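Structure record follows, encoded as structure tokens.
With one protein chain held back, the other chains of the complex are shown just where they sit.
Which chain is which? They are A, B, C, D and E, in the order written, and residues in each are numbered from 1.
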Amino acid sequence: MTISFPLPAALVDTAVAAALAEDLGDAGDITTRATIPRDAQGKAIIQARKEGVVAGTEIAVAVFCFVDPSLQADVNLHDGAPVKPGDTIISLNGPSRTILSAERVALNFLGHLSGVATATHDLVNAVRGTDTKIVCTRKTLPGLRGFQKHAVRCGGGFNHRFGLYDAVMIKDNHIAACGGITGALKAAKATLGHTVKIEIEVDTLKQLAEALSEGADIIMLDNMDTDTLKKAVGIAKGKAVLEASGNITVENVRAIAETGVDVISSGWITHSAPNLDLGLEYLD
Amino acid sequence: MTISFPLPAALVDTAVAAALAEDLGDAGDITTRATIPRDAQGKAIIQARKEGVVAGTEIAVAVFCFVDPSLQADVNLHDGAPVKPGDTIISLNGPSRTILSAERVALNFLGHLSGVATATHDLVNAVRGTDTKIVCTRKTLPGLRGFQKHAVRCGGGFNHRFGLYDAVMIKDNHIAACGGITGALKAAKATLGHTVKIEIEVDTLKQLAEALSEGADIIMLDNMDTDTLKKAVGIAKGKAVLEASGNITVENVRAIAETGVDVISSGWITHSAPNLDLGLEYLD
Amino acid sequence: MTISFPLPAALVDTAVAAALAEDLGDAGDITTRATIPRDAQGKAIIQARKEGVVAGTEIAVAVFCFVDPSLQADVNLHDGAPVKPGDTIISLNGPSRTILSAERVALNFLGHLSGVATATHDLVNAVRGTDTKIVCTRKTLPGLRGFQKHAVRCGGGFNHRFGLYDAVMIKDNHIAACGGITGALKAAKATLGHTVKIEIEVDTLKQLAEALSEGADIIMLDNMDTDTLKKAVGIAKGKAVLEASGNITVENVRAIAETGVDVISSGWITHSAPNLDLGLEYLD
Amino acid sequence: MTISFPLPAALVDTAVAAALAEDLGDAGDITTRATIPRDAQGKAIIQARKEGVVAGTEIAVAVFCFVDPSLQADVNLHDGAPVKPGDTIISLNGPSRTILSAERVALNFLGHLSGVATATHDLVNAVRGTDTKIVCTRKTLPGLRGFQKHAVRCGGGFNHRFGLYDAVMIKDNHIAACGGITGALKAAKATLGHTVKIEIEVDTLKQLAEALSEGADIIMLDNMDTDTLKKAVGIAKGKAVLEASGNITVENVRAIAETGVDVISSGWITHSAPNLDLGLEYLD
Amino acid sequence: MTISFPLPAALVDTAVAAALAEDLGDAGDITTRATIPRDAQGKAIIQARKEGVVAGTEIAVAVFCFVDPSLQADVNLHDGAPVKPGDTIISLNGPSRTILSAERVALNFLGHLSGVATATHDLVNAVRGTDTKIVCTRKTLPGLRGFQKHAVRCGGGFNHRFGLYDAVMIKDNHIAACGGITGALKAAKATLGHTVKIEIEVDTLKQLAEALSEGADIIMLDNMDTDTLKKAVGIAKGKAVLEASGNITVENVRAIAETGVDVISSGWITHSAPNLDLGLEYLD
Partner (left out) sequence: MTISFPLPAALVDTAVAAALAEDLGDAGDITTRATIPRDAQGKAIIQARKEGVVAGTEIAVAVFCFVDPSLQADVNLHDGAPVKPGDTIISLNGPSRTILSAERVALNFLGHLSGVATATHDLVNAVRGTDTKIVCTRKTLPGLRGFQKHAVRCGGGFNHRFGLYDAVMIKDNHIAACGGITGALKAAKATLGHTVKIEIEVDTLKQLAEALSEGADIIMLDNMDTDTLKKAVGIAKGKAVLEASGNITVENVRAIAETGVDVISSGWITHSAPNLDLGLEYLD
């Protein structure tokens, strides 16, 4: 399965340029310049060293080509593909200096995003056979949100809202300020456009009933145990989208899915996903 | 211990602005605007929910104050401080809308950087009593390198080079292109200024001897077992800085330190550190 | 009614800086520098010269204060307020050079955004008493979308989606590529997160029925006459949000609203709204 | 007549990137991604739906090619050309996703700038046969000044100064601060370089005489009736450039031109020009 | 004499931020951080070590205050003031770390711009008593044009055009493409607005006559000897502004001025002005 990064390469180049500038500074790659002839050509492959799911190949390629557009970079395993140790993800052929100078930045993108995709896939895999979707949150790393949201999709997950701007999420404090769930939902509806969905967070089944009766589109069931979740599903299934949230792990996610909730949201897949181990090997 | 972020606030604001723009989009916090009165005032605290080491308090404060400079934010536990669950790190007092709208971005910085500091501290703690330093690598998350390098220092670690520009690191390919270690070191010295240190990666004790005789400042002992590391220390201690590298974990780091190497470098503390669990609690 | 601009002043300053740089170039205000003493102080007011609705006061104030934070700028009539000729909107007191150099840029923002608010208000006024909302489109002026969307709200309108990213809008070509309405709606639902609403454009009542049966959230009735709109309302009211679109004018908008559609969208209020005539008057 | 946009494409790309980022956000075109196959190819044309003058074709093409440089875009009617309903302005051939995702931003540029060119042309046409030039002002939309100034030239108009930096314009307040017209003109000449022209605004024929005697290059006759303008022309024609200004409309512009003034300046053509109606049609 | 920098501090901060970022990198001032206590306070003065004219004090102050707004910086000798060795230009009082970390960037701006002002002043001084003005050119250092143009004014010079955009300068190639001086001047007048002056470069007195008869505003007499310049002045004085150009030095500038030309332009004052020697002294 190939999943394209959603923005044009020319827009992605801003992030690529910033990452390369961070690594090259004003002096550039002083090691390579001193030791590798300017016209040396080389070949290399980027390989997986652990099992997982790939994400970020287009961005890794953009890093190499930003340094030198004449370098040839072929993607062997596209975003969304499963990988095993030893699988070749990207093949490179071109100036040795370019390969050496761009290697680390490209791997940093690719390893992190594949890590996010793999973590997501682990949760997705755990709920396979249920109708529950795994979704991410706004608990992302600063500056990398769009990239991480893409990686979540590569891992088989779905995206929650991208920011404060594209969906309403009413929490405790908003509810308190409006004198209750009913007031908060009415206040939200009074000013919002017709394209915006409204989600509200509830802690109890009583709150759930109130949220339902006021027409919330999505109801987040915050930190409920599986028994309570099952009751919530019994009450609200089909009337609003039901989202379970709070301390989701690979171990507990299936039990939660089996309560019948529609979506389960996880911050861990974006803020704590370990890097997928990858390496760049030079070929003679 | 207080460790200040090394750049002026006005320079950090660029990263803060980008992170806030990512979360606010063009429409802003549509939930808060619909539900919280413009002139509502509130108080809140940011608390640790897990044990660890704090990093990023100045940046978290910068996030809140960027949204509204009138908000009062006090740091109770500064960067580098150990925290236990329930400890208050930052206290906030000001417009409720500002607290609600800036909360997630501030926590994303603080949780991630404290995660890096905590991971670093775990390694530092494991080698306590030896003379070995824990250092980071260039395996950082794109756009966050300066922040992560700071967090490593907060955790008691030291920084390796910041990029390709501030120190030489000669690896396999550089060596091959120069016909060997001797050639590579001579090539590097021929063009480099007198303020730059030269590190070279070696795989064998034979290479180590050659690197020593050519006057390398730092020698990276790549993926050697502890017996070989001990022999390397026997040969080279005091003649060059010796750095052990490769698959460092909390479990194996002490054994490696006890070989007598000067520094141990870890990519895991920056590319895979889990988030430190923190929360923002509203008072009253 | 006061409607705050949704982004923090520090983020708005980027647009303000760009607009001022466009007017000041590298040489600055060469007239004022040559003729006005550096320490001269002055007072001025910004007045309406035509009837309308105000929008952009916070941005106009930001322009003046960006040039010199010591200038005192008081907003007398806030965003969303109706104005008549002669009404004072903003009062200024401070360095004469600042007032003279910032005047045009501030008025360009304020006049344009008030123009958008006024045009919106004209449509809103025309449908007063019905339940139909007036909404804007993506037919905005490049670089000014967030500002214009805010101005629409100031005029009593509501916002449609902000961009391609925050809601689905399925048009002819998307439908054709999926082999029909059913296919297109199924394709959209298969990949989208649970926070995204799906709108589809239909030309006929037959298409309307198909879109309804596939569960579209919003249905755009494109360029239908009022008789057809009435039939559409008869079929679909309450089952999906119904949006009328196409050549909306102050003259025809009420008749369309009276068909019972939920929202009417207009490109004219953002791409063709005439400037609201304003002037800056110096006192003494 | 072909009028090229005055800046290199690479500099224009900054504005293009900003406009596309505004529309694509971090998630991109979620509709197109869900419904259009990645390798689908298509053809489309941009057509005029109303009569007018074209401006912005190079920028519209830049929008499409920024999204995907492989798309082929041919300009059939260049900037400055008159168009009638049904005329094809630009032809497109390439990836369907690119055409669909870039369409709105390209049309927003093209429709607005053609609107400015058309409004300008309406004034130019009204004074045809006289020697009077139509010029724009600094009453432009923030961030779009360079684009609008270009569109004015496409419509047959000429440019007034681009900003506060490239010509002197002495107004009431500057005059008052210098104790009169003579003082203000002397002050300006004392500090300005030899490449800068000096314009001064006068309200009466007495002021006109003073401005003339002090050697003003250009004299703005502010809001004078046609009788007074004729007298001013009688006094000053050929001694300074005479500019009429104030509430210029298509209806009154010819009478003003026939007084013999050299230039007539209009804010309306940039701050209030309605969009020229254009559409993108897909071809099978 | 005080000459203010022409742009608001908030716009200058972009250049200040870039210069500081260039010096601080991601790691900041590692020396100062290691050796100076965070709360240490200090005083310092910036003194001239050579005779010259000051320029750039506002920018130097902006550098210090960008690093820490709490630092107090007082300008003792403002832009345009003559200085002798030992004169104090700026006094500083505040955090020692800020003074130490910002010192070099502030001195780099101040020393360079004062160098430009001093070089300009040397030429201005050499022509004192004549009516000839010294002006700069577009031969400036990339990125510093606006700063250098300001420094020229501080040295008593005047500015030529700022760029290709604010005045016409017709050279050999433009003339050749239009079939001669007459054609080139007519072509320029046909498209230019009424606020733009037209300069043309001539090599011979015959060309001068042709340029005059076609109404050039300014005529550049390129690399003419003083005898030819005198003849040119005899022919054209008062009919057009006469500018002498080419290899101007402190030694030959007076002889050229005494020919009666209106302005003399020099590239040397911006592209080759030596730094004015300044130093920062710490006070106990």
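Basically, contacts are C-beta pairs under 8 Å (C-beta built on N, C-alpha and C of every residue); 3 or more make two chains touch, one makes a residue touch a chain.
Remember, it's a predicted structure, so these values are computed and weren't measured experimentally.
Displayed chains that the missing chain touches over the full complex: A, B, C, D, E (touch as defined at the top). For the chain missing from the display, the contacting residue among C:Asp26, C:Glu214 or C:Asp277 is C:Asp26, taking the whole complex into account.
Which of E:His121, E:Arg145, E:His160 or E:His194 touches the hidden chain is settled by the complete complex: it is E:Arg145. Among E:Lys133, E:His150 or E:His174, only E:His174 touches the chain left out of the display. Listed for subunit A, the residues touching the missing chain in the whole complex are 13, 17, 20-21, 24-30, 33, 38, 66-68. The omitted chain makes contact with subunit E at the following residues, 15, 18-19, 22-37, 40, 42, 96, 100-101, 104-105, 107-109, 111-112, 115, 138-146, 162-166, 168-175, 177-178, 184, 187-188, 190-192, 196, 267-268, 271-272, 274-275, 282. By the touch rule set out above, subunit D reaches the unshown chain at residues 2, 4, 6-8, 10-11, 14, 145-146, 149, 159, 162-163, 166.
Rule of thumb we're sticking to: only the chains that are shown with their structure count from here on.
Common partners of subunit A and subunit D, by the touch rule above, are B, C, E. Ranking every chain by how far its Cα centroid lies from the centroid of subunit D, the top place goes to B.
Between subunit B and subunit C, two chains of identical sequence, the interface residue sets overlap only in part, with shared numbers making up under half of the total. The distance from the centre of subunit B to the centre of subunit D, with each centre set as the mean of the Cα atoms, comes to 51 Å. As a whole-number value, the distance joining the C-alpha centres of subunit C and subunit E reads 44 Å. Within subunit B, residues 22, 24-30, 33, 145-146, 162-163, 166 each touch two or more of the remaining chains.
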